[in-house]
Structures are given as structure tokens and as C-alpha cells.
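Of the protein chains in this complex, all but one are displayed in their positions.
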Amino acid sequence: MEKLLGILSNVRPDIDFSKTNQLIDNGVLDSFDIVMLVGELNEEFDIKIGVENLVPDNFNSADAIMDLISRLQNE
Amino acid sequence: MSITSSIFLIFLFFVFLIYFLIPKKFQWIFLLIASYIFYLFSGFGKILFLLFTTSITFFTGILLEKTDAELETILNNNVKPLSKEQRKKFKDSSKRKKRIILICALLLVLGILGVPKYYNFFAQNFNSLANVFSLDVDLSLLKYLLPLGISFYTFQSVGYIIDINRGKIKADRNFAKFALFLSFFPQIVQGPISRYDQLAHQLYEPHSFNYERVKFGLQLMLWGFFKKLVIADRLSIAVNSIFGNSFQYEGLSIFIGVLFFSFQMYCDFSGGIDIARGIAESMGISLVENFRRPFFSKSIDEYWRRWHISLGDWMRDYVFYPLALSKTFARLGKFSRKHLGNKIGKIIPIIIANLITFMAVGVWHGPYWKYVAFGTYYGLLISIGLLFKPFFQKIVRALKINTDCFSWRLTQISFVFTATTIGRYFVRADGLRHALQLLRQTFSIFNPWIFYDGTLLNLGLRVEDYYLLLISILFLILLEILKETGINIREKISHQNLVFRWSVYLIGIFAVLIFGIYGQEYDAVEFIYRGF
Partner (left out) sequence: MGTTKNFLRGTFFLIILFVIFSYVSEVFARKWDVQKYVDNFYEQPEDSIDVLFLGASGFGTGVSPLILWEEAGFTSFTRAIGAQQASMTYYYLLESLEYQHPDVVVLDAYRLIRHNKFEDLEVSYRRSYEPLKFSIIKLRSLFDITSDSDLDTFISFLFPFFRYHTRWPELERADFEFNNYDNDYSFLGQFPYFNANPVEMPEDLMAPTDEEVEIHDNELYYFEEMIRICREKDIKVFLLVMPRLSLAKYSEYNTVKKFADKHDLLFIDYNFPELMKVVDFNPATDMLDQSHINPCGAVKFSRHLAEVLKNNFSLPDKRNDPDYFQWHSNLEKLKEQISQNCN
């Protein structure tokens, strides 16, 4: 989780990811942020996030992203 | 039929009447019939295109699911359990099969859109190129009118197929129901481009007459008519005068023309969308927003999230993300990070994917070089913004600019407005050369005297028209500001007293009836002349 929060603040240092919950629905993260984030996450966690995973439920909060990572790591 | 024509209003009246009187389980069937009747008004032959795309898309969806089902059967229902290798082999061959189905479908569906739309463009350029090399080739051009809404429903169907492929939705097993999804008449003319999971179930569900909802829907329609008939169609008179004789004008005259065109474009497009959404809302169906007060954007990429939203979202989900997250682009990313350093290297694949996406957006608008330029222009602007974002932030901090105040917000909005106004040169001009010519003409002279010497009164609008436009646009801006601060106008009105509410409705209706640009222009002199 620590690693994830670190990556998130790298992409968007202006946002407090421990507190924000509607990252996609409220347009906090835009498509560029997502792509950068996905690139980093793929590298750091050795997973492959595909386009089909880019749904609000998976990215609306740091916890949601963590869940996604765990799921993909277990495949 | 045009959505602001009398025949359409009569059509709509009967659609509403029948829709709410028939048994609810037939409502979707009726909508299908009404949509096809509406489509037939635009020409009998064109309906074949719609049916073609509908059929291909429908059967592709089912085919894709069948392939998945076959894989399931093989993997799970085997007497003899399979080895890991065998499982992988079956999975891979299934994936290959699905890819082939997908590509064939996309080729067919996008082809039936692309060929009529872009063939002439390619032929013309091919001819020009051949001429450069003194080759005696001359491809003949097609004489063609595109089927109504083909750019919209094609994208809607492509989204559907890809969503099925991604496992996001299940294929529709009812051809008639699916045909309705693609042909739903309020959205077929100019969008919004809807997603299956958002729209389809609403179309098929029964809807009862809800007085509040119908009221809100009609109000939204009224607002759309106001923007279109009172503002947009009025501005278009002046805009057409300027652009039709653009060589006569220079400096601020052209700029005024483009400025007017910006308002015209926004009011016309968003007005049409409001009418479409209002119609759907009255019937209990919610179409996605296509505009969210784009002129309040603080950056260009925000602008494209507020303008023609359904197109932007579509491009993001089906062009940008697949590109940017693809293996090729991942490799590109590694390459650029190696050679250009981590910070810049990370951004390169995003910038390139973004550029390609915007060029697609540009070309979607039409088969002209000016639209290629249009797309490239925005792609570059955003890319530059991305590349230099940290740099700009440093400057802002160094100059100690306050970013938390209204004036900064205004600066950002002005910048975006200026940039998009320049972009609009490419939309309204006759072609790329004309657009560049117009830009040159605009900056060739600073001539504020055009506001005093009567130039503006020679564009087909009278003084009263300008007053009317001023009041209307100020009113529009006021409402947009209220909406931007989160106020829901229609709800606010509904909480007021009856006299106020009805006054608002009546003033709105008569404003459209009296000030709308429709019907013949009344010329008193002509009337007298044609007398005896």
C-alpha cells in the first residue's frame, strides 16, 4: 500500500490519496494520469492492467486500486 | 426531418401520445417503429446502411459470445482433464478466433462508414500526388450524400462490439431490441454517442407517464429551441455573410465572424442535444450529457472533457487507452525513457497516443485537410501542455501568481477561449488554405472602427437583432454560471410559486415563437409591391 501511495503522489503530488474517494467519478484523475499510473503500476507490481480493467470501480480510490493489483497478481 | 421543423413537432406529438397510451410492454417496439419512420424521412435507400451495420454488429456480438461459450465448454466439461499446455492452446486459439471476428466486423462496419466518407478525400489527394509525379491517373470521385447519423451510430456499434470483446457487457439476443439501440431517433441525428450498458436497458424498460419528468423534459427542449432558433440561427446569418465573402473583410471583422461562430456552434450543437435529451427524458430515458459548460474550462484538455463529451469519452476508451496501454507503446515508453530521461521519456508515449487520438477526432468531423489540421492543432497544444506542465508551474510559483483567485480563473478561461476560437477557424473555413488565409487576414490589421462604420449592420442583422443577441447571450451566460455553481435550474423553478413558474414557461415559449429564426422573412415593402 505504501508503494502504491508513493506512486500515486508521484503522478499527482497535489492530491491526498488517503482521503479522496471518487477519483474517477469526480474527474480528479484524468486520462493522462490513468495512463501514467498504469505504466508505473505495471512496472512496479509486475502486472498487466488492460483496457478492460479501466472502470471507475477499479480506480475510484487507493483501496480500489490496491484490490485490482492483488487480483491481477493472483492470476 | 429537421428537429426544428413543424413536421417533426407534429411527429413528436404523436409519438408522445401513442407512447404513453399503448401498453407498456409494447413501448420499445413502438419506439423502434417510430425511429425507423423518422429515419425513412431522410431517404429510403439510406436505411440499408443502418440495417447493414445493425446486422453485422448484432451477429458479431453473438458470435463472440458463442466463441467464449465454446471455450468454456472445452475447458470445463471434459471427461478427461486437460493439461496446462492444452488449456493454454485452446485459450490462445479462442483469443485468435475472437480477434479475427472482431477485426472483420470492425472492417465492415467502419468500412461502410469510411469508404463513402473518405474515399473522395483519398482520391483527390491521390490525383494531386500523381500529378506531381506527372502520372496520368485520375480517380473519379463519388457523388454521395452520407446516410443520416452514420458517424454516430457506427461509433455506437463499434463501442458495443469492443465492450463485448472486453467482457464488459453481454450480447443482445434480440435483433429488434438491438436495432432500437442503434436507431433511437432523438440521438441519431447528432448524438450523444451512447454506451450499451448505459442506454439499452432504459430503451427496453417500460416507462409510465410522469408529470414532473415530462415537464422537465419539455423545459429542456424549450431551452434547446431557444439556443438554436433565437441565438444560433440568428448568428448564422452574420457568420454566413462574413465567411461567404471573406475577401471583403479583414482584421476584427473576421475575428467577430469566428467569435459569432463559436457561439453559434455551441448554441446550435448543445441546443440540438438539449432537444434530444429533453425528448428522451420525457419518455423516461436518460441520454448522457454532451456539453458541460465548455467555456468555463481552465485548460484545453478540460475543454475536451466538457465539449462533445460523448465523442471525447469514446475516443478515450476505444482509441487512446488501447493505444497508450498497448505493448507497442509500452516498448516505446521504455525506449524514450532510455534516451530522453525518465521524466520526459515517460510522457512521450502518452503524447503520441494523444496526438493520434486527436487527429482521429479531427478527421471524424470530416474528410478535409482542415480537420486534420484541427485535430493536430489540439493534439499539439495538449502535448505541449503536458510536456511543459512542470515548467509552467515553476514559472507561476516564481512570479508569485495567486492561483486561488477569480482573476487567475478568468485568465485560464480567456486562454482556453482564445485557443479554441483559433481552432474554430479550421472548422468554419472552406478548407485548410482558406483557414490559414483567414488567420492571416485577421492579424493583418487592427480595425476597431468597424464597430462604428456600419459594417456590422451589413451582415444581414438589424440593430434590434444585435440587442436581442446581447440580451440572449448574457442570459445564457448567467444560466451557465448558475449551473456551474451547482444550481439545477429546472428544479429551482419547480420550487417557486405557480404564477412565477408559468410566467417563466410562457415567456420562454413566446420568446422562441416571436424571436426564433424560422419561416419567411416579412418584408413590408415587398408586401406592398406585390399588391396590385
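Residue numbering begins at 1 within each chain, and the chains themselves are lettered A and B in the order written.
Operating definition for what follows: contacts are C-beta pairs under 8 Å (C-beta built on N, C-alpha and C of every residue); 3 or more make two chains touch, one makes a residue touch a chain.
Since we're looking at a predicted model, the values are computed, not measured.
Novice: Could you run through the displayed chains and say which ones the absent chain touches?
Specialist: Contacts of the omitted chain with visible chains: B.
Novice: Considering the whole complex rather than only what is displayed, give the residues of chain B touching the chain that is not shown.
Specialist: Residues in contact with the chain left out: 5-7, 211, 462, 464-465, 502, 505-506, 509-510, 513-516, 518-522, 524, 526-527, 530-532.
The criterion applied here is as follows: only the chains that are shown with their structure count from here on.
Novice: Counting in whole Å, what is the centre-to-centre distance of chain A and chain B, each centre being its mean C-alpha position?
Specialist: Taking the mean C-alpha position of each chain, the two centres sit 29 Å apart.
Novice: Of all residues in chain B, which touch chain A in the complex?
Specialist: 166-168, 301, 305, 316-317, 320-322, 324-325, 330, 333, 346-347, 349-350, 353-354, 386
Novice: Can you list the residues on chain A that touch chain B in the complex?
Specialist: Within the complex, chain A touches chain B at residues 27, 30-32, 34-36, 38-39, 42, 49-52, 54-55.
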